[in-house]
Structures are given as structure tokens and as C-alpha cells.
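Structure first, commentary second.
Up next is chain A:
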Amino acid sequence: MISISNLSVAYGAITALDDVTIQAPTGAITAVLGANGAGKTTLLRTISGLVKPRSGSITANGHALIGERPDAIARLGIAHVPEGRGVIAEFTVEENLRLGALGAKTNVTSGLEEQYALFPVLKERRKQYAAQLSGGERQMLALGRAMIANPQILLLDEPSLGLAPLVTQDIMNTIKTLCANSGLTVILVEQNAKSALKISDFAAVLHVGKSIAVRPAAEVAADESLRSYYLGMAE
Partner candidate 1 sequence: MSGTFKRLAWVLGGLVIAMAIASIQSGTDAANLTKAGAYFIALVGLSFLTGWSGQISIGNSGFMLVGGYAAAFWTLHHPGEPVVISLLVAIVASAFVGLVLGMPATRLRGPYLAGMTLAFAVALPYVPQSFAVSTLGGSQGLTITPLSAPQWFSHLFDTSTTLPVVINSRFTAMVSVLIAALVLWLMSNLFASKLGRAMRLVRDNDVAAELVGLHLGRTRAQAFVVSAALSGLAGALLVMVSGTASPSTYEFGFTFSIALLTLMVLGGIGSLGGAIIAALLGVYSMQITTWITNHTGLGPTSWVSNKLPNLAPNMENILFGVLLIVTMIFAPRGIVGLVSGLRQKLISVTRR
Partner candidate 2 sequence: MIANILTNRIVNDIAGGASQGVIIGLVALCLVLVWRATRVLNFAQGPMAMFVTYIGMTQMDHHVNFWLAAVISMVVGFMFSALTEIVIVKPLYHKAEINPIVVMVGMFTLLEAIASAIWTNIPRYPTAPYSSINFQSSGNPTGLSPLSTFQIAAALAVMTFVAVLFNYTSLGLKLRASALAPEVSKLLGLRVSRLLTLGWGIAGAVGAVAGVVISLNPGGLSPNMLDAMFILGFIAAAIGGLDSPLGALISGVGIGVIMQLINDYWNSNYADMVAVVLLVVALMLRPQGIFTKNSARRV
């Protein structure tokens, strides 16, 4: 369970998040939707400690996160796959995965085995540099590197960015499976509302720094006004 209350963040004079309150229940996928510049990335960066908020509180499984360093937050079991995946291009696939285990101090050997079983393509390419992977493979590597840390909470920033629709669908299904199998709490930030809503249990919408609704995903998907105004899903 991750609970964000009255969170406000500003970069200098520019307000990025304004009194945002969002709850993401344990074992569920909560989508945070919104247009470019709505503050979605800032929200995740604040949760993982990269951005210091002006006010508000964030608690994850009973731990207050604000004021903690990013690496300490990561070691609490909160994995953050940043925008653009954040795989280290100069490292091989295996080095990237090992790094995930080293950071979280989990067992490297068994972790590698698990992730290779989950993502066979990573095993095939384990000696290749991450720079040589396709976009979808990089996203799998980023997911694998996050999962090798045995997290309880997974923060995903635009996993569909730059991916073809079929690949996006594939990645989304993987996320759904991961969540169902391990009781993971997921916050999924997406501009691609349609694909995100398909796999999410709950959804919140951010609009210019304010949170508008935290409701079951199906309700949000059916809400005509949200669809056309904020999500750009007019069909």
C-alpha cells in the first residue's frame, strides 16, 4: 500500500504537483494518467526521493518516505523504472541485471536464473550490450532489473514510450502477470491511457499538477468526459 497525501512539488516558481492525493492499494495496479507535463514523472521521482517536495506526505507499507535518500528508499523494496527505461547502455544485459541484485543486496545467481526464466530473450542476449537491444527488449531488461531486487512496490514511468502497439501490449501483459504472481503493488504512469487502463485495477488522472480522480479503472475508462478531455482517447 502506498499512500500519497496533499503532495505539492515546485521547481523554483513553477508548480509541478499541487496538493495531490493518491492511494495505491497493495497487490493492485494503479494507473496514473495524464497528458505530457501533467506531473506524472515528478510524482514518481518524488516517491523515490529524487525530488524533494514542498509539502505533503508519502508512506509506503508503513514507512514515511519523505526526507529519505533515493538509495535508502530503493532498499525499502521500492523499484523505480524511470522514463526511458534507465538501462545502462555501456553495460551488458547480465551486468545490468547483476547491478539490480547488488543494489538491493539480493542473491545474484538465483535472481539471474529467475529473471532469465521470466524473460528468455534476456538469457539469449545476456552477453550483449544494452545499447544493442531493441526498445521492447530494453524495457524487459529494465523490468527484469527491477524485479531481481524482489521489490514490494514497482513504479513504472511510461513503459510504452517509443514502442510499437504490439510490443506495448506484450509489455503490459507481462506487468499484469508479474503483479498477479507476486502480490506486487504497481504504480503505472502512462500517457497511453488505453493500454494502461486495460491492465489496471484503479486509475487516477493528473491534470496540470492536480489529481482529479482515483477510481476503479473500468469506471475511468467508461467516463466520457475524462476520456475526451484528459486522456485523448476519443474514438
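Inclusion criterion for the candidates: all candidates are chains of the complex that A comes from, given by their letters.
Here is the rule we go by: a residue touches a chain if its C-beta (ideal position, glycine included) is under 8 Å from a C-beta of that chain, and two chains touch if they have at least 3 such contacts; residues count from 1.
As the structure is a prediction and not an experimental result, all values here were calculated from the model.
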Pick the one that touches chain A in this complex: which of 1 or 2 is it? 2
How about chain A: which of its residues touch candidate 2 in the complex? 48, 50, 69-71, 74-75, 79-80, 82, 86, 88, 90-91, 95, 98-100, 102-105, 108, 145, 149
